[in-house]
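With one protein chain held back, the other chains of the complex are shown just where they sit.
Each chain gets a letter, A, B and C, in the order it is written, and its residues are counted from 1.
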Amino acid sequence: MNRLAVKLPGLDLKNPIIPASGCFGFGEAFSELYDLSILGAIMVKATTLDARSGNPTPRVAETPSGMLNAIGLQNPGLEEVLKTKLPFLSQYDVPVIANVAGFSEEEYVEVCRRISKAPNVKAIELNISCPNVKHGGITFGTDADTAYRLTKACKEVSSVPLYVKLSPNVTDIVEIARAVEKGGADGITMINTLIGMRLDLKTHKPILANTTGGLSGPAILPVALRMIYQVSHAVSIPIIGMGGISCVDDVLEMIMAGASAVAIGTANFTDPMICKKLIEQLPNRMDELKISSISHLIEETRKEAHG
Amino acid sequence: MNRLAVKLPGLDLKNPIIPASGCFGFGEAFSELYDLSILGAIMVKATTLDARSGNPTPRVAETPSGMLNAIGLQNPGLEEVLKTKLPFLSQYDVPVIANVAGFSEEEYVEVCRRISKAPNVKAIELNISCPNVKHGGITFGTDADTAYRLTKACKEVSSVPLYVKLSPNVTDIVEIARAVEKGGADGITMINTLIGMRLDLKTHKPILANTTGGLSGPAILPVALRMIYQVSHAVSIPIIGMGGISCVDDVLEMIMAGASAVAIGTANFTDPMICKKLIEQLPNRMDELKISSISHLIEETRKEAHG
Amino acid sequence: MRVETMKLISKRELIPSLYELVCEGDLVSEIVMSGQFVDIKVPRADLVLRRPISICSVDKEKKQMTLIIRASGNGTQSICETKVGDSLDVLGPCGKGFPIDFLKKGQHVLLIGGGIGIPPLFELAKQLSLNGLKLTFVFGFQSKNQIFYQNEFEALGDVFISTDDGSHGIKGSVETILNSDHFNEEADAIYACGPKGLNRMVNHRYSKHPHAYISLEERMACGIGACAACVCDKDDRSGTNLKVCEDGPVFKCGEVIV
Partner (left out) sequence: MRVETMKLISKRELIPSLYELVCEGDLVSEIVMSGQFVDIKVPRADLVLRRPISICSVDKEKKQMTLIIRASGNGTQSICETKVGDSLDVLGPCGKGFPIDFLKKGQHVLLIGGGIGIPPLFELAKQLSLNGLKLTFVFGFQSKNQIFYQNEFEALGDVFISTDDGSHGIKGSVETILNSDHFNEEADAIYACGPKGLNRMVNHRYSKHPHAYISLEERMACGIGACAACVCDKDDRSGTNLKVCEDGPVFKCGEVIV
């Protein structure tokens, strides 16, 4: 038995390590550095119906133990993703989790319907939490009703399990989590970025052309752990956790908080080999901490949370 | 003219540097390290009506570029604060900002009424945002109506200007800021801590006895800057900014974001001399950045925000 | 109390991952009691909390102090990687140490230590020995290869050692030694420092002793009594607590709940 393996709706993961959406593109660059087949799964960049060229630059800024991004969902659009990006990944033995974004319910539904039919797409990650684009002034992920309705609509048309990605920029994340569970989500992924900002000391103006951006990286780890812990106690669908993971201890800590697998975002920039290293280092660290298998740790944590 | 001076409701600050509430006690320990009269003002530890012994330990944990605390408002209670703590500080030529907390509107009102009469208390900081104690399951600072009513009630009884301290753990901080402005607040202080958590890899349990705690330190700087920027564009009362400041550039960046003075919390733990150093370093750095005076920088930023 | 950039004069790995560091600076002249500690800034910008470390021995003339640090987590690891000649940012001396003024020449003192709790007992023992007291040490270690400073302590008094695995001395804990028939537990003063279990045992066992003291550990933020992170409850049903960093780390047995 593979002690790193995890089974989730639609996903048979060799291990719990998944590059996070937006931090890995569609895998091309990283495929030059290591064999993508070693990964648990790949969360690809957000796909919208039409191609998007994103926000003006600068799009990134650095912060203490973190970074801000305001890419603005730049992507080649659904057609191109279906035609070239997903086929490229099909040469690897790795499930793809398609990150879906949109500016209207119709757009989300259309992308879900079509992208979920791609042969290597094993699950959808519904991105209702991008802080850098707005829908009537509010992101879909900050209102429980909107989140519920969108989840329901997308679930109906998706031919693979649906995971909904939650925003941390809310007063009560448990309320949103319950809403998407009720809407039929098969799982939750969390957290997306916190909204932050930096200013340029010379110009006195925001560094990002978009004024604000999404904060990611180690800085947000404690917020992610807290939210995952709270949500895992409140819902029964599984959680893929993310936010600030940079080392093997962080992986295990997030699973102990209630995640069933984890995604690695910003750490891919600090160290492009990080996912490979984490997969390699897990068994040793598990030995030291007397953890027999990841699925056992998940089970134990779930029992603790749900009695 | 003192180029570091700032004038705010109730407060004539020699400079914009203020130790933040809870990170400086009532100044006793720091008075052994440097003369407290050099400070712009001092925000003392939260005072409640009765003495409180706080939460069980462990009460702190470390996080990447930050820390969690769940002190739980330990303080000697209003009587003792009036009898020994404030008189101790009256030997220094420095205005005191009294941080007031409570578990009911009545308690807040009573503490405000009495503490605002202490001779060296020049302003009140209404702490409606402590993440470590709850009022009917929700902190006062996460609901606009509650915040409005509490502000109004406290304003009526306070004989010094009232600043309200906002929680960052909300979907829309501008809404809360507008509510406290409408409630009669003379100023806003922000941000209190983000709610976070760490787990112990050996026990698989939360490190903090309180499960969750408040995240502070450099990690939250970009979130603080973003919220101060947003609120300063939406209200016209001044803001004392805080959250993650650790160096002189952070001070200036926060003023550029919209703060009129800043408070230093966690950095006092990393370097107990930080407030003194910041005051000493400001003039030089202002020269380098061609900033003639703090009040000029504030004015320029306000014009930019309010046209 | 001050914050000082101290120079690292020497560094030795006593046993794997346990380092003896000698630091030099004016702060040393302010140390008044053995059992006080210093709070060291980790030389890593992402770690914001200082690390409390007991003062192990003091040389006032040379303005030097010795620390013994276990490189267990990221912070102590990074502190122990400091190179000789480089500097450490040290806050101290912090807290209140072991009271000894009441002791008279010739009296018997029992010192109980476990693992990384042993260092603060060294300066204490040196001073007691200078004052002409008779010292008995009872030390517990995990196993033989974890033992350090044995010669140093044997020069000052009788040393009894227990190991968890029995690889040296008596198999068991310090309690095993204290409970053994031939052991003379009578003492005019008792000082202890060790892991939580040892402290709790000593706190309980000697709660009625007029001069028994334990040194406690608690997670800290400020290290100087300002933040109330490091409290321990008073054992007097008052519902109040004391700060380990300011009121301790040394407490009288029975004073607080461990």
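In this section, a contact is a pair of C-beta atoms (placed from the backbone, for glycine too) under 8 Å apart; a residue touches a chain by one contact, two chains touch by 3 or more.
Every value quoted in this text rests on a predicted model; they were computed, and no experiment measured them.
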item	value
Contact with the hidden chain (one of A:G183, A:P218 or A:G258)	A:P218
Touching the absent chain when the full complex is considered, from A:M43, A:A61 or A:L78	A:A61
Which residue of C:E4, C:E24 or C:D46 touches the chain not shown here	C:D46
Hidden partner chain, touching residue among A:N99, A:N210, A:N268 or A:T301	A:N268
Given A:N15, A:N69 or A:T193, the one touching the chain that is not displayed	A:N69
On chain A, residues whose C-beta touches the chain left out of the figure	22-25, 28-30, 32-33, 45, 51, 53-54, 57-62, 64-67, 69, 71, 74, 217-218, 266-273
Contacts of chain C with the absent chain, listed as residue ranges	44-46
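Simple rule for what comes next: only the chains that are shown with their structure count from here on.
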item	value
Chain at the geometric heart of the assembly (C-alpha centres)	B
Distance between the centres, which are taken as Cα means, of chain B and chain A, whole angstrom	34
Whole-Å gap separating chain A and chain C, where each centre is the average of the chain's CA atoms	46
Multi-partner residues of chain A (each touching 2 or more other chains)	64-65, 218
Of all residues in chain C, the ones touching two or more other chains	45-46
